[in-house]
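My questions will all concern the structure given below.
Just one protein chain is left out here, and the rest sit where they should.
Showing chain A:
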Amino acid sequence: MTEKDGRGEARRRARGELEGEVLAALWAADGPVTAAVVQESVTGAAYTTVLTILTRLCDKGLVTRRRAGRGHVYAPVDDRAGVVAAGMHSLLDEGGDRAAVLARFVSDLSAEDEQLLEQLLHGALPDRLPDQE
């Protein structure tokens, strides 16, 4: 994606989507990071936009800001009690209708599927995948 296309894409994207992406980037980082680092992993967002979004996330209490050197670093607020995680597990572990209404990104894999995907990730395209049911 070229820089120009990236900017056009960012302009089209709703603000809410960018906010989600900034939050995702903070969670994916190993520790507190600067706004510049966040900007790198959010495709096509301007630095000032990222700063605005980070401020908004701080106001919502989802992100903490700490002074570091001449600037600030940001980190997501973690859920120490693990209450939310427990709730999510109960959502995911229950089978039947509960599981069916969640549009999950990936389903479970069999051992054979796993091998095929491993091959795929390491560049070797498997020449045969099981046929669709």
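One rule holds for everything that comes next: a residue touches a chain if its C-beta (ideal position, glycine included) is under 8 Å from a C-beta of that chain, and two chains touch if they have at least 3 such contacts; residues count from 1.
Here is the rule we use: contacts and distances are computed from a predicted model.
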Per UniProt record, name of the chain withheld from view ["Cytochrome d terminal oxidase subunit 1", "M56 family metallopeptidase", "Formate dehydrogenase gamma subunit" or "ABC-2 type transport system permease protein"]: "M56 family metallopeptidase"
Sole residue of A:G16, A:G31 or A:G71 that reaches the chain not shown, by the stated touch rule: A:G16
Interface residues of chain A (partner: the chain not displayed): 1, 5, 14-25, 27-28, 40-43, 53, 57, 60-63, 76, 78-79, 82, 84-85, 87-89, 91-93, 96-98, 100-114, 116-118, 120-121, 125, 129-130, 132-133
